[in-house]
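Okay, so here's the structure we're looking at.
Missing here: one protein chain of the complex. Every other protein chain is in place.
Chain lettering (A and B) follows the sequence in which the chains are written, and residue indices restart at 1 in each chain.
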Amino acid sequence: MSKQRAAVIGVGQTKYASTRGDVSMAGLVREAAYRALEMAGKTWADIDAVVLGKAPDFFEGVMMPEIYLAEALGCVGKPILRVHTAGSVGGSTAVVATSLVQGGIHGTVLTLGFEKQSESNAMWALSLPSPFTTSINAGAGGYFSPIIRRYMEYSGAPELIGCMVALKDRQHALNNPYAHVQDHELTFDKVVESPMLWDPIRYSETCPSSDGACAMILTDETGAEAHDGPVAWIHGTAMRSEANNYGGRNVVSPKASEDCAADVFAQAGITNPREQIDAVEMYVPFSWYEPMWLESLGFAEKGEGWRMVESGATNMVGGDLPVNCSGGVLSTNPIGASGMIRFAEAALQVMGEAGAHQVDGAKTAFGHAYGGGAQYYAMWVVGAEKP
Amino acid sequence: MGYNQDPSVQPDALSGKVTLPASLDDVEMVQAVRTPAAIDYIATPGASLSAYLRGMKQKKILGDVCPVTGQVFVPPRGVSPVSGQRTTEMVEVSDQGYVESFNVTRLPIKSRPDLKPPYVSAWVVPDGSNVGSIALVAGIEPEEVRIGMRVGAVWKPDDELEESAANILHWEPTGEPDVVLDDLRIIGKPGDNQ
Partner (left out) sequence: MRDIAVVASMQRQEKSIDNESEVEYMVPLMHGVKESIGITQADVGFTCSGSSDFIAGQAFSFVMTVDGANPVPPISESHVEMDGAWALYEAWVKMQTGEIDIALIYGYSKSSGGSLRDVLATQMEPFYVAPLWPDAFAIEALAARQLIESGKVSLEQLAEIASRSRDHAATNPNAVRTTAKSVADIMAEAPLMDPLRPSDIPASADGGCALILAAGDRAKDLCERPAWIRGIDHRTDAHTLGVRDLTTSMSARIAGEKAGVGNDKVDFAELYAPFTTSEFILTEALGLGEDTVINPSGGTLGAHTMMASGLIRIAEAAQRITNGDGDRAVATAGSGPNLQQNLVCVLEGE
């Protein structure tokens, strides 16, 4: 049996905020799910299965919350799968949902990623004390900043490239009403003057901590063709994982990242990603990861990614490869949803539904997520045309 | 059937109003409920980490050897990711090494009130190990720390040693010439069989 075609016909997001105190976890997921159902013109009865993704359960203090959320997700009597692959989880979840359609198991699937980080202390949840090791790292920035320093030394990039990315993504976010960080007063000087947290990472170059959920409705070829509305066809999906620490690991451009990109681009028939892709939603929780991923994913030559940033190539206005028109992870970060938001925003671009942050005429878009110690990857390519 | 461009517009299904008894009309909405939870766990270090911790008490840094590639992993976890096999041999590595990369942390962390920012959090590769691990570098101004800088472990006084990774207070410069790294993207030293 060969692979079936699959497509996105609905996207729904919640308004992202540091605290969504107006809704419970169940309310949060329903808000995103209903919006996706509305866009797809579907009801709960049309959904064959649910695939839920989120990051560690300690964030909300509820073990395997899909169990408690069974009713809220409309899946009583139906199948529900719960994916958890660290920060890449939102992307992996969408990939698993895609497989359910591509494998011919289900016709229409709801996939959803969420996090309600306000319900516990993320820093605590991520650093439960271990009696065996000494802790000197404050959060993910402590881990990723030495990698960024390696990139800076290796590439010889000017010191303020990261600040350019941070400003660009925050400005993009102003065109996305769902984005968490909406700072109309932000200037380049303010980004630069922001305090260093983990030198070379400034506060302004880090992602926020958000509450939110993102949902998509996926369907098979028959469903997509019968659908009276915009469709994003899935042209390729891939996942890769690698070990966190071994001698000879390329930590700036991990092999898993390069392999994953090569796989997904081959599936989508993409040989020159910079030419063939119209909009990129990549997982950039710390500003410097934009030039790093541009190189790793093949949008730029090794050591040259920062030049694309410097030239404005990744800007929505005037750039030839707009990156994170939604504002990206730097503007919105409900961890378990962050990857799915990248995938969903890529879909919105090729559907022509991205509103004020729409890239004109986008036909092919790329969604990207990573997690762990830059060791877990999930990616997809979506297109306006049927593959 | 387009995408909802306005987050303030609720889906039809959620726009209904909940009717409450009149007596509750003016009651303020509960925004959060605090339910403190605590579960005690007994953590098991496992065979390799246990040997490592015992080594620390004797001021020895022990690493695992990959049975296939010979790569040495510090701290050890009993498995070699490069062969996917259980490690069976341990070796002592040096308490001297080099800084693979670092950050200057300028915010306090809850679990280490003793650390006063700014402090240097570095990946240190001990001589004899193929990989680095996170360690504190001190005894030098943060601005002077460099990738490739040689460092040595500063241990707790002998009478305070315990089965703990905290026996190494920090690493400080040895004054030897810096190590030149061939490729700044690569961490650690590949094993012989790689």
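Everything below uses one rule, namely that contacts are C-beta pairs under 8 Å (C-beta built on N, C-alpha and C of every residue); 3 or more make two chains touch, one makes a residue touch a chain.
These figures come from a predicted structure and were not determined experimentally.
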Fill in: Listed residues A:E153, A:D183, A:E221 or A:D259, member touching the removed chain
A:D259
Worksheet entry | Chain not shown: contacting residue from B:G2, B:G84 or B:P108 | B:G84
Worksheet, complete the sentence: Given A:I9, A:C75 or A:M216, the correct residue touching the omitted chain is A:C75
Discussion item. Using the document's definition of touch, tell me which of A:R240, A:R342 or A:H368 contacts the absent chain.
Written reply: A:R240
Fill in: Interface with the unshown chain - residue positions in chain A
1-4, 24-25, 56-58, 60-64, 67-71, 75-86, 92, 95-96, 99-100, 102-105, 125-126, 128, 130, 238-244, 246, 254-256, 259-260, 263, 372-373, 375-376
Practice prompt. Could you please point out the chain B residues that touch the chain left off the display?
Written response: 33, 35, 37, 39-50, 77-86
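Definition applied: only the chains that are shown with their structure count from here on.
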Worksheet item: CA centre of chain A versus CA centre of chain B: separation in Å?
Response: 24
Response to the item:
Per the touch rule above, chain B residues touching chain A in the complex are 1-8, 10-14, 29, 31-32, 35, 37, 43, 45, 49, 53, 71, 73, 75, 81-82, 100-112, 115, 118-119, 121-123, 130-136, 142, 147, 164-166, 168, 183-191, 194
Item to complete: Provide the residue numbers of chain A that touch chain B in the complex, in ascending order.
Response: 11-15, 21-22, 30-31, 34-35, 37-41, 61, 123-124, 127, 129-138, 141-143, 145-147, 149-151, 153-154, 177-178, 195-201, 228-230, 243-253, 348, 351, 353-356
